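Note that one protein chain is taken out, while the other chains of the complex remain in position.
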Amino acid sequence: MNSAAIASHENYASHENYLSSGWNWRSWLTTLDHKRIAILYVVTITLLFGIGGAAAAMIRLDLLTPHSQLVSIETYNKLFTMHGVIMVWFFLIPSIPATLGNFLVPMMIGARDLAFPRLNLASWYLFVGGALFTIYALLAGGVDTGWTFYAPYSTTFSSSHVFAAATGVFIAGFSSILTGLNFVVTIHEMRAPGMTWFRLPLFIWSMYATSLILVLATPVLAMTLMLMAIERTFGIGVFDPALGGDPLLFQHLFWFYSHPAVYIMVVPAMGVASEIVCCFSRNPVFGYRFMAYAILAIAAFGFLVWGHHMFVSGQSAYAGTVFSLLTFLVSVPSAIKVFNWTATLYKGQITFQAPMLYALGFVGLFTIGGLTGLFLASLGLDVQLHDTYFVVAHFHYVMVGGAVMGFFGGIHFWWPKITGRMYPEGWARFTAILTFIGFNLTFFPQFILGYLGMPRRYPEYPPEFQVWNVLSSAGASLLAFGYVLPLIYLLWSLRYGARAPANPWNAKGLEWETPSPPPTENFHTTPVVTEEAYAYSRAQAPHG
Amino acid sequence: MPTRARRPPMANGDTAVAPQFDDAEQQRTASNLGIWIFLATEILFFGVLFAAYAITRVRFPEAFAAGSRLTNLPLAGTNTAVLLTSSLTMALGVHAARHGARRALVGWLGLTVALGCAFLAIKAVEYRFDYLEHLVPSLDFRYAGPQADQVELFFYLYFFITGVHALHVLIGIGCIATIAVMASRNVFSPAYFTPVDVTGLYWHLVDVIWLFVFPILYLISRS
Amino acid sequence: MDSVPFFPDRASTMAGQVDNLYFAWLVLSGVVALAVAVLMVWFAIRYRQGSAAKRTLADAAEREKKMRRIEIIWTVVPLVLFIAMFVWSARVYYQSVTVPKDALPIYVVAKQWMWHAEHPGGEREIDELHVPADRPVELVMTSQDVIHSLSIPDFRVKQDVLPGRYTTLWFTANRPGEYHLFCTQYCGAAHSHMVGRVVVMEPAAFQGWLSAHANVPTMAARGAQRYRQLGCSGCHGAQATVHAPRLEGLFGRPVQLHDGRFVLADERFIRDAVLLPTQDVPAGYEANMPSYRGQIGEEELLEIIEYIKSLGNATQEVAP
Partner (left out) sequence: MTNRADTRPMVYILVWLVLLALLVVTVGSAYLSLGWANTPLNLAISVTQAALVMLFSMHLRSAHPLMKIIAVIGFFGIALLITLSLFDVLTR
């Protein structure tokens, strides 16, 4: 908005910023700066992603052959459980909100920090505490219940370290709640002068909706896991039918959280994609208000559809019917978003930097993930598809194709802002394309396997399914490169990357009006917002 | 919510206001919003227990009625009155804080802590009676009537719900005691009493939750 | 199977209907995905930076109007389409959960990690299921431990099998042959070994198989034996002095309970009556039956149910 102001900060940037103000353990571990806490999260979830990814690699290797030759079937069960638990609760859920969200929410609305910086730091410590419990469960011998912890297997029959793992997730849940609470209050109370609700970037809308889900759904998970753990400890409870409990009650409570949790993962990625697609097509987002409403609608309707995970569980057919209908309704706003991103490209000045490639990849993969969700929402068809690889493929398209592509896109897009360095563009573009290809090669065959009937969580399977499994594992090896390469070149760029200007992409948004990396207090003077979000003009092209 | 028209260029000089806020008003509003959101999560936290209760009771109405008749209504009724009274003293404490009446504030907070402790003490006596009557699931449960397993399930929920609630009371007592100490050190003023306000809201919510716990556990088919 | 498999066999009457739904979704989602992909690629090429494509826009008000119209179109069109697909898929689903009256019952007890099946004639099998072709078969299923799920992909059927209650599943197999049977609900260490085969036989061959395995008492006969051993006849028998309901002709009939409700006397009702007798007491009777929980296994209970079924069908009216 004010290029002169930006220019005057260019020199200033290299002198004092949030990274340079104190560089010792203490300054990091006691920091109240949302930007530093974001970095703490980045480091933590990268480590955890490594563990979850290693488990996935073992799983795919083991599935190369119909007979489980690499690991025992018990180990396989523990591997997919740890993969699920770590990836869902310790990577995907905090991925965008706790890293990019933490970094960007105050910056995008023109605030100096989140409303409650101490709470923010506390939530990182809770997260680490939860992660430690879960890693303890892993080292002590593993957990073999699956990430869903279904009763009565988890409460009565499993002899693995369910209690420790559930405690870890329970603790991490409070971290989620505190982060969500912080964001909601910050977005309500701390917006800069002129930053009205309908001038908010869509990323902020997505963070707002995500936070609402975090705040309202997570307590349900926490108490459900507590009920499960207590039932396991004392041998009595409301889930095990031995005394008259109802195992489906656990599923109701679990999915009341876990379905909205899917939106915790993918809605932030939608926000990221909106920012990137607009920036690199030099266009305002198509249908801004529809996009904002669609985000809120997804968050709200997301609470009404949990029963579609239970069509063949023994839930009543009538309840199944209601949940199926509601599920079709929630898919409408998601469809709207895909169409709007596509329409945003229309008459733009499109360039294809790495973030854009990731964002376009996100739109494509999310489209497939969303459409295959409709297969599963269809009552008659879900009977065939439920608990098969079709489901596995579907939710990986949404959660990995969607959320992780969004995460990587966002990391590249804001890397110059966060670190003050440019990443190597060629490598990044190559990796974005490699990830897209590797992802499809890994997960598309699983749709076919699913309709053929291959069940989930099978280390051993009939030999006729091998072709597709080999193809999938081959894809996974490409995908692995797609995840390891950024780690290497992004770390490399910290030292050798070109210095980033305040606004390398010529992007709109308050975060680009402050130096890269930003000063501790984010803005030298409080910004005043005078225009709508995404006020791009087609004349200006992004650099690079 | 209207966006503030102006705000000072950089961090303010007021020491009671954290640097991320513009002024005391913004800080107070933010704290209030924060605590209400937290209370919403607390409500949902208990919501799981209410849902588990509702579904199990719908399936075994008679066992739940039989179990409920074995609970100690006189003690629980007294406890409800104690908790309602503590809510009153807390409200009066917040009132005193708003008007800068330091001694009254400390007094009311002290009384609230005392009432909270009384609640826990009565609860403990109640648990003791339950134990003597062999009504503790898993540990010592004996019941001669029909559907003994389902009655045990009722008592499992009874102990779980009242236990989690008692934990909240305990946390509340700790918070109020801390606030009382702060108040006696003259930390609060009519311009700054957010911690008192926020703790009060939490305490009232613990009261509100009990108002639902009480009838569903103690009052089924007493006639 | 030598070639690369794309679709499972169609070996039941449901298979075609489920496949139609599947193909409809494939076409529909294929069209949408292709449209999005084509548009994205076309825009990406046509409006790449520096291209000569015209980018002049209508004035803001005109654009706003147009945009709103487009948004409404792509909200309403998917909505209508989704509701249509919902209705179709729900109809298929209701067909798959409504058991035909003349279905042949087979009782299945799942436990870690095997499938026990018992035919009314007393024939028992483990991890195998022999069924006749062209005749509806109903599986009445329960679990002794955790949740399992019985899935036969080539029949397009699947149903979770729960401890503590009965769930049912039906199919009419129409192609003799052998098919996979999977447990699809994760149930512990050897989940992936909880597999078996379904053998569909021509009706005549099936009769042959039955008679070859018929050197055992029928389920009902075994049930009758248990019924006497457990002392049920002492109260429910014709000579009993205790005021207890007679069981002849009970099965399949609505029963009035003491609180006025009517429930159908199906497998679940009998199960609950044996294990939790004070819960749903029939009108006119005391709640004085003892519970048999812990004294009777799942398979024995199914045998007793089969015995009660054999005591007459719903058409015979018997005074309570």
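First chain written, first letter: the chains are A, B and C, and each begins at residue 1.
We adopt the following convention: a contact is a pair of C-beta atoms (placed from the backbone, for glycine too) under 8 Å apart; a residue touches a chain by one contact, two chains touch by 3 or more.
What you see is a predicted model; the values in this text were computed from it and never measured.
In terms of the touch definition stated at the top, the absent chain reaches A, B within the entire complex.
If you put the hidden chain back, the residue from A:G110, A:G307 or A:G370 that touches it is A:G307. Checked against the hidden chain, the listed residues A:V85, A:I187, A:V220 or A:L490 yield one contact partner: A:V220. When the omitted chain is restored, the residue from B:L73, B:A114, B:A148 or B:V187 that touches it is B:L73.
Chain A residues in contact with the hidden partner, per the touch definition given at the top, are 188, 216, 220, 246, 248-249, 252-253, 256, 303-304, 306-307, 310, 314-319, 322-323. For chain B, the residues touching the chain absent from view are 1, 25, 28-29, 32-33, 36-37, 39-44, 46-48, 50-51, 54-55, 58-59, 73, 77, 80-81, 84-85, 87-88, 90-92, 95, 98, 200-201, 204-205, 207-208, 211-212, 214-216, 218-223.
The working rule: only the chains that are shown with their structure count from here on.
Under the stated contact rule, the graph of chain-to-chain touches is complete, every pair of chains being in contact.
Averaging C-alpha coordinates per chain and comparing to chain B, the farthest chain turns out to be C.
Central chain by Cα centroid: A, whose mean Cα position is closest to the mean of all protein Cα atoms.
Note on chain placement: the centre of chain A and the centre of chain B lie 34 Å apart, centres being C-alpha means. Annotation: 45 Å between the Cα-based centres of chain B and chain C. For chain B, the set of residues that touch two or more other chains comprises 60, 149-150.
Residues of chain C found to touch two or more other chains are 276.
In the complex of the two chains, the chain B residues touching chain A come out as 1, 3-11, 18-21, 26, 29-30, 33-34, 37-38, 40-42, 44-49, 51-52, 55-56, 59-60, 63, 137-138, 149-150, 152-153, 156-157, 160.
Here chain C touches chain B in the complex through residues 276-279, 287, 291, 293, going by the rule given at the top. Interface of chain B with chain C (complex): residues 60, 62, 146-147, 149-150.
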